[in-house]
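Notes follow the structure.
Other chains of the complex are left out, but the ones given are in their true place.
Chain lettering (A, B and C) follows the sequence in which the chains are written, and residue indices restart at 1 in each chain.
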Amino acid sequence: PPFSCHPHLFLHLDEAASSWDGPSALSPEWVDCIQASDMCNQNPYCSSRYRVMRQCLVGKEKEAMLDNNRECQAALEVLLVSPLYDCRCKRGMKKELQCLQNYWTIHMGLTEGGDMDDSSPYEPVAPNRHPDAFRLASISSGNTAPKGFHCPDAERNCNPCLDAAKACNLNNSCKRQRSSYIATCSKEDPNKGETCSKKRCHKALRMFLDRVPTEYSHRLLFCPCQTEGCAERRRQTIVPDCSYKDKEKPNCLELRRVCRQDSLCRSRLADYLVNCWMTPHAVSTCPNQDNHQACLASYARLIGTEMTPNYVDSSFSNWTISPWCTCKGSGNQEEECMNFLRYFTDNTCLRNAIQAFGYGIDNMQNKSVSVPGTSAMTKTGWDWTTGTSEPPFVAIPKVIGLH
Amino acid sequence: LYFPQNEYIETVYVGQPAGTPILQVHAMLDSDSERPHFYLCWSSLRRPAHSSWFHLDVHTGVLSLNKTLEESDFAFPNQHSWSVKKLVLHAMVLPNFSKKSHCVNRNSPRITLDFVNATLPQCAQTDMKELCFPHRDTSNPHIMENRFPGALRQLRRLTRLNVCPNYTITYNVESDTPAPFAVNENTTELVVTAPLDREESECYRLLLVCTVQTELVITKVETSLDVFVNDEDDNAPYVNGTDTADIVISFNRTKGGSFGTLFVFDRDLTPIYPIDQSHNKYVGTLLNSDPWLDKTFDIKGTFSEKKAAHGGIRETVHDYQLVLKRNLYVNENRTVQLDYLVNDTTYPGLEGTVLLHFNVTILPVQIRFANITQMFTLTRRASVYAQVGRVCVENCQHFDGFSVLYRLEVPDRNVSADLQSCYAAISITQAPDEMWGVLYVNDSGALRRPECQDLQYLVVAQEEHTQQEASTQIHILLDGEANKAGQESQQVLSCAENRRRGDCESVRGLGATTGRCQWRQGTEKGISENYSTCSPDLRTCPDSFCDAVESKDTSICPQDCTKETVIGGHERGLGNGIKAGYGTCYCYSEKCFCEKEDIEEVICDDM
Amino acid sequence: ARRQKPCSLRELELTVSELGLGYESDETVLLRYCSGKCTAHRHNYDITMEHMMRTGFKKKGRKDKVSNGPCCRPTAFENDFSFLDNKSR
């Protein structure tokens, strides 16, 4: 089956499980950019150019520096044949941000045109092992919503997103991590008078998605819905009032520019495009031979960055995913803006990957696999702290403490 | 000179001989005298190895092979993709000859050639669409309005020129709406035949028809092409309606207050991206030199994109509001006129400006009470902090930008010491941002003394800055029996501690206007704003607002003021208090609880 | 009678609505609570309290109600738990 659910006998409470079960070790071809940087620093010829290159990229005029400054170009040419040119980073690795920063030190100078799309700093994904299974699941394409996941007849008000919450709540680590980011994202930020601190909320969301196994996090993000209530719960998963919405919508090209100034956001956006975007005429709907899992993982890792995407409303049949931005005010670059927005709103690979995930749950549901119990014992009772305030009609998450 | 297209995509195959044409780049003229000179160029990269395999004709912009592509050309350093090699080139256009090979600016289109490790498909293996149009030409042309006609795109697929020599391939262009486009039959280039006007049409949806004629069969293949029209600042700003706003400033005269709105329209676009280079830059200048005006007023301008009624063409609306830079004193009284010149700095023509007028009348604010004696009745059994009522100068609820302070005075100074102490019964307070005073019981003992009969006070209101004062008489009628035996023995606690109606209505509580606490019985099932609770005065507590009197002591109305933990199902008010609760909400000093009414309490040992 | 179960940590799966706090949510939680007897941990104090509750206090004209044995209570509580209520389904 495209999605497997295996019982957990022991749940190590602080297991930093990789959030994506790609090839575990860095495949032999790739050196990671921290090692590559160390190797360069051990070589005087390389390390001096590396220092120069870092200077070239500081400050506003880095475009001009790269184009016209002889020293910057000479430095770049040396670094092109150093390990730094070919290094990559592993998703969820230790010191991931530093690895990404090292990567962009070289590749910032290489992007051949301001607004062209970047190549991904992360190691390439291995092609999908069971292309047929995926193809069966993703038989339909285009944006007519195929016959989605169907609820087993037995369950009257089946709500896969509620089941996903249950699975998380019954797992100590998932429950704790989920409570932590919801509490952070629902807490009023008194000094700024805003409803919450978006920065802290994003960090908490990233930690949740890094630490909690994808079988829990993806189920919360991509649970298939057949009712509006379920779709609204799915939309609320990332506490959008804090992590997603803002007073005003920036222009999408502006949002992309801001994202590209941050190594993490730039890297994860590039990874999303590499793993989730196929040029319209391609044979399969997802890169890497329809590797849906890689697409979902790179989509999930965008959550908690400037480019955080989310379901735009609570429609379940014809849902749309988008970052919080608009193409109004794009001037002559409206087409470019619309093309960028389509990476999210009109992305067949992403749509199929999410639907395939739904079929996966369907298979799991039919085999009535019991939700993995935990054997972790805690001497204490469990607790919630009492709740928060929220707007009248749609309640944002509640934070409860039984202490 | 500019490129209408910023990306070209084509496929090249092993075995294609030197001289094979691949694609043609085009540049559009900005002025009639310009002549494009095309060059391949490199951004900051070293000249890529594969660049020498290609030649770009300086005049025609045709990219062709400089050498025959060999299988050995596939062995590339530093390339990790598996099946197809991506060769990336960049082109630039200059108005004159040049030896430079460095890409001049960021607007140099990218040419991506998929180099396939196979030979060019023969005529029999090439379907009509492959023959007629480039495989994945995704980039749509963008043409600047008001420019010269010219060729913008090669329709013919140059790499397939000689694949089917006995086919005759011709192109023409169709469009639902009239569109100034045609095909140059000799060069098979798509040509724009007249200057375009974005304000008339932003995008032309063309249908490119490729007709392939063989001896026996004529086949037509179609594909659509969107040609976008880029905007430039070729429209002056204009006012649709009035250019004058008549503004009266009276009660609300607070710093930051905004008044009146005037609109200026512009049929051009004002992009919000990139933020710093906002084309169609509007600059506004206040033409008055009076320093007072400069210190007091500012004009705030914002703009937004909207679609014109007919044709849905995007245009810009600028709106301008008068803003106060500081609070105005209550005695400020003058009429001024502000002229504000709006200048569309990027509009080349002369009439790029619009003059707006703000006629401002500033009225003074009278601090006065309505000339009536306000009467308040109060039971002698009222507890300390019981709220008696509010006093407010006329229009106080509209005031903003200045503050009025209230105090109580005894009208008759030379009353006896005993009587003087009666006046300690009532006091007045005021929340920082509120414009009214709240009368409350300050000394409940005095209320109960027989000698303290009806109390008359003078309420004085004073405007903080100008010290302008007004006063009024208030009369507090005490009803109920004076308590000859002196203080009532019962201790006064917080009403909120009581969990049942019986306890609640039988005790005295802080702030209780009737002397007894009042019970509110909730009716709803779940967590609701109408929770059951015991209150000193149901008119003001709970009302989700920790008012001036309640904030003097949290035990007066913890339901509105508590910052402590609340146990049980509830929703917190903004900042503090309990906005909604489950069942009955009650509070001790350390904690509040909201829970369904329990039947009887079980001590753990009795189990 | 058999010796009652000693005080220990127990678990029960139920929905947030079933907790009786007033919150409406179908989300399932794992309620951990303490239940059982602490008789094995009593002191002289507890025996005295039992005696005083039976007769001692009455003789001294006191109406105190006291605990005559340690209570089976949590030693600490886990940190917060968040959930989406039924308005968000």
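The definition used in the following text is that a residue touches a chain if its C-beta (ideal position, glycine included) is under 8 Å from a C-beta of that chain, and two chains touch if they have at least 3 such contacts.
Since the model is a prediction, treat every value here as computed from it, not as a measurement.
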item	value
Formula of the whole complex, where the shown chains each stand for all their copies	A x1, B x1, C x2
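Quick note on the criterion: only the chains that are shown with their structure count from here on.
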item	value
A-B compared against B-C, more contacting pairs	A-B
Chain A and chain C: spacing of chain centres that average the CA atoms, whole Å	43
Between chain B and chain A, distance of the C-alpha-averaged centres to the nearest whole Å	26
Between chain B and chain C, centroid-to-centroid distance (C-alpha), Å	51
In chain B, residues with contacts to at least two other chains	568-570
Chain C, residues touching no fewer than two other chains	21, 23
Chain B - residues contacting chain A, complex	6, 43-46, 78, 80, 88, 90, 102-103, 106, 108, 110, 135-136, 138, 140, 142, 226, 228, 230-231, 269-275, 279, 304-305, 314, 565-574, 579
Chain C residues touching chain A - in the complex, by the definition given at the top	9, 13, 16, 21, 23, 25-34, 74-89
List of chain C residues in touch with chain B within their complex	20-24, 65-69, 71-72
